[in-house]
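Note that this complex is displayed minus one protein chain, with the remaining chains in position.
Moving on to chain A:
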């Protein structure tokens, strides 16, 4: 039996108005500008761009404003918008070794070539609320060193690489183009490039939890943060109409090279292995979590036991996407009136049978 469910149109339209009014808040307070969000909420912006899988500060700021600061909703808005834009092509692989570094630290070598550069990090703050920020007149001006950093900071892992103590990282013959999950469905087993794309788009909180589980014992993981670097990287494309490569701008990226112990196998000598994380903007927590999960997903290829959730491709990769996850969890609040009527009548029948049985036994 079908029951016509209509009406609610006016209620929905009025809910839009309420949403807009609550977004705006107290109208005696100045409205938030996109420039303010871009300038002062840069880490929220980076997360929206990374999980929304679209690097555009203006669109991400708009999405955050529209979503009243709900990052997952802003990610959804950005993902929806990107479907309206044509794909113009692929960039050349980003050269993170040529990054103009603003932060670079290593947890493995104190005297790393080029030095430890802390950059704009909260790591050494005491996490005390700063009541000096309650006003609106802060104007910090950072100290400038006499000399800028070298144009290229050497990669920390090259130190181990030169001794052959870490697995080399080279493309396969012919440097094949990777699969693109925005064009093809996720299939298993997924190769590393596909996994990295999935993890890059994945929810930071979910990856953080999985990464944490590997450290707590749910995987063979003995990680060290070999190198974390953050800064600007050139974007290069090769447009058809030109036929040569041009630099079209730059993006801020955070890269994490995780080093993991590896006892060796029948064919491979004992050495360090790698986990890799790369994230838009200043996304250090995301890049580190991604690197840990990248490594744990390599368990099978390295001949390690696969027993922990973070080592299981299907479990990990099917649940990283917060737009899908949020949609499926939240769809439960949409009308399920007919499904529920069926369940209700089933339970009533079973209950009647149960009660009758109890009566017989009494």
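As a convention for this text, a contact is a pair of C-beta atoms (placed from the backbone, for glycine too) under 8 Å apart; a residue touches a chain by one contact, two chains touch by 3 or more; residues count from 1.
Everything below uses one rule, namely that contacts and distances are computed from a predicted model.
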| item | value |
| --- | --- |
| Undisplayed chain, where the name is taken from the UniProt record, one of "MxaK protein", "Phosphate acetyltransferase", "ABC transporter substrate-binding protein" or "Phosphonate C-P lyase system protein PhnG" | "Phosphonate C-P lyase system protein PhnG" |
| Candidates A:10, A:27, A:134 or A:147 - the one touching the absent chain | A:147 |
| Hidden-chain contact residue, picked from the options A:32, A:45, A:74 or A:155 | A:155 |
| Missing-chain contacts mapped onto chain A | 49-50, 53-59, 82, 85-94, 96-97, 100-103, 110-111, 115-119, 142-149, 155, 157, 169-172, 175-182, 191-194, 196-197, 200-201, 231, 235, 237, 239, 241-242, 244-251, 255, 257, 274, 276, 278, 280, 294 |
